[in-house]
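Heads up, one of the protein chains got dropped from this complex, but the rest are sitting where they should.
Moving on to chain A:
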Amino acid sequence: MSALRTSGPARAGQYLALLAYLVFLAFPFLWLLSTAFKPAPELASLHPTWIPENPTLDNFRQAFDEQPLLRAAANSLLAAVSAAVIAVAVATPLAYVTVRHRGRLAGAATGWVVISQAFPFVLVIIPLFLVLKNLHLINSVAGLVLVYVVWSLPFALWMLMGYARAVPAELEEAAAVDGAGRIRTLVSVTAPLLAPGIVATALFAFVTAWNEFFFALVLLKTPEKQTLPVVLTHFLGAEGVADLGPLAAAAFLATLPSLLVFGLLQRRITGGTLTGAVKS
């Protein structure tokens, strides 16, 4: 086996391309950060700067003063965490069973999962609204969580099926030979191997729910229940006019939880992604 060798200039080119890509990815976030700390005259400058000349916290003060950001963030957090936990709790056994017991039903279920991803949400929102109304779940975070779970479940299932497939059945058979029961095998052998996939899937469900806007807008009626993406639109006026400074400050704060969760779970996600990508 011989390792691939790259010449010095080629490696420098690779690093340069990687750096350019990272800058491209980071640009919106850094610009948001810069805008959040700029006073009004700098926001209206014809020659914008990366680093604010007179950094200020006024935009943050104004954002908190004008909108109930903390309450909205708490609502978002509750909805996103609940949706992630429930979606994973439902999708994990489903994915495992679908992978281990291959048959026509499992094939049809997988097909349906793929097809259901093609439905635009505007198609389902009105029937969904009526169903939730009959269940008295309009204007409740519980109703919103239900929607988020249903919405993220197909992709979560699909994702977890990839991870479940990568768990070798031989390991479970070996555990059975050693005398472990079905439950013991699932808990002690299968679950730890699926853990990275579960974490990655939960993160996906969390971020989807955390950023979701339209369902929250339509389903939550009272200000006390509104989530962060809905409250952020209150900084926007008619014809695209925006209260740019406070909007940037609030949007910057809104991105922090996702970044924090990603940062904390990064290692597990990377492991999970690799685990799912390799076929046994």
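Definition applied: a contact is a pair of C-beta atoms (placed from the backbone, for glycine too) under 8 Å apart; a residue touches a chain by one contact, two chains touch by 3 or more; residues count from 1.
What we mean here is this: contacts and distances are computed from a predicted model.
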The chain missing from this complex carries, among "Ubiquinone biosynthesis protein UbiV", "Hydrogenase 2 large subunit", "ABC transporter substrate-binding protein" or "Alpha-ketoacid dehydrogenase subunit beta", the UniProt name "ABC transporter substrate-binding protein"
Of A:Arg102, A:Lys133 or A:Arg182, the residue touching the omitted chain is A:Lys133
Identify the residue among A:Leu22, A:Leu57, A:Ala169 or A:Ala242 that touches the chain left out of the display. A:Ala242
Had the left-out chain been drawn, it would touch chain A at residues 40-41, 43-48, 62, 65-66, 78, 82, 85-86, 89, 122, 125-126, 129-130, 133, 136-143, 145, 187, 213-214, 217-218, 221-223, 225-226, 230, 233-244
